[in-house]
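And then chain A:
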Amino acid sequence: MKISLVILLFFPLTLCAQHSERSPSSGLNCKSCHSCEYPTVTNPCLVDCPREDLITIRHGVSSGPNMIVIDRFRERYGPVVFSHRLHAEMADMGGGCESCHHYNTTGPVLACGSCHEPGSGSMELGMPGLVAAYHRQCMSCHREWQHTVECQSCHALSGDMKMAAKGLGELKAKEHKRISEPTKVVFKTRSDKGSQVTFYHDQHSKLFGMSCTMCHEGQGCVRCHDVKKTVLTETPVSSMDGRTTEEKHKACFSCHENDKCSNCHSDVETKPFNHAVQTGWVIKKYHSNLSCRSCHGSGNRFVRVQSDCGTCHSLEKKGSFRHEVTGVRLDDNHLGFACEDCHSGNRFDKVPDCSTCHDDKSWPSDRPGIPWP
Partner candidate 1 sequence: MKLSRRSLLQFGALLGVTIAGGGRSARGGPKNILSDDRMGVLVDTTVCVGYRNCEWACKKAHDMSTLPIETYENRDVLGQFRRPNLESLTVVNEFPSDKPIPIDVKVQCMHCDHPACVSACIVGAFSKTEKGAVIWDSDKCIGCRYCMVACPFQIPAFEYNKPIQPRILKCDFCVHRTANEEKPACVEICPVEALTYGRRHDLVKVARERIRKHPARYVDHIYGEHEVGGTSWLYLAGKDFKKIGFPRNLGNNPAPGVSESIQHGIFAYFMPPALLYALLGSIMWMRRKINHEESASDGKP
Partner candidate 2 sequence: MENHKAQPLNRKYFTPGVWVLVALAVNGLIFLGFRFYGGIGSVTNLNQQYPWGLWIAVDVAAGVALAAGGFTTAALGHIMHREHYHDIIRPALLTAMLGYTFVAIGVCIDLGRYYFVWHPLFMWNGTSALFEVGMCVMIYMTVLYIEFLPIVTERFVGRVHLPGLFKVLNRPVDSLLRFLDRGLHKTMFVFIIAGVVLSTLHQSSLGTLMVIAGPKMHPLWQTPILPLLFLLSAVSVGFPMVIVESLAASRSFGLKPEMEVLGRLGRLVAPLLGIYLAFKLGDMFIRETFVYLNEFTIESVMWMLEVVLGVVVPLRILLSRKATRHRGWLFTAAFLVVVGVALNRINNFIVAYTPPYAQARYSPSIGEISITVGLIAILILLYRFVVINFPVISLPDGSRISPAKYAIRGAPS
């Protein structure tokens, strides 16, 4: 009686604890409803209902399950203990959840079995059955670094359940070591354009939002885990010796192909990217919340933004623009004007022109409103 009471009390508590772990404050986060990073009114990218408890492939590592025991075919094989969290951590450093969950809509993460039928062969010719799907997913990576396809590397032999249980405990606690990311790498070159190339690694990955695989292509688990060490023996990235000019520039050229040499090459260590210094456009309050891609396009190469703001802001819809975001709240006299009346030629990077109406006023000594906020 007592025990059952304890269980009764304990169970919901633990459930709650798990829940709060996933979403500390309200039980909801942006990802619960929106699948993309920056939902807009026109493209809110809402995920399917119900959104509560819905895990999409854009969730973090901790949102997914920790351990999964695959024992659907327990009559034929021992159960396979799959450390999902550990693998998710690894995937996070590479291609993300999609590297395994290859078919996903904005909806919930689908289990393999929801498409792949159990047994071999299925409704669709050429779509592997569940067994084959599992095998393909596991072996494609495990083969790369283990070089074997032994059953025992995943399957606990039937009857050897103790081992399986032990393995379960071990794996549950195991965490993948985070890969330490360098802030910057300074390449010494023999180029006459400049003896140094300073590469800000963290800016590329975090600020510019580049995925690891954009440069580190095909350098998955093998880079560290290869038991035969075939891949590790290759020259490290920082050493450029013995490579052709083309090979040396390959990673950079996917974006910087049309840039000048001096963009990267210099005789001294260059400073990190600064929007104000490099482009002359200071990122102020509102724009600082945006990712680079929100203005510069989603392609590999960033697209130059037109100085008339029209790239992002629609000027057609009068009144849709809240002028206070610029730091000035227009007074009633100025509210009705078209942008162009002050900002001639819609050149918002230039000083506004007051002379159209006022002979004696000029920016910035005179303002068309009050400072805001």
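Criterion applied: all candidates are chains of the complex that A comes from, given by their letters.
Observations on the structure shown:
Rule of thumb we're sticking to: a contact is a pair of C-beta atoms (placed from the backbone, for glycine too) under 8 Å apart; a residue touches a chain by one contact, two chains touch by 3 or more; residues count from 1.
These numbers were taken from a predicted model, which means no experiment stands behind them.
Going through 1 or 2, you find that the chain touching chain A in this complex is 1.
Those residues of chain A that touch candidate 1 in the complex are listed here as 120-121, 125-126, 128-129, 131-132, 135-136, 139-140, 143-145, 147-151, 218, 222, 226, 230-231.
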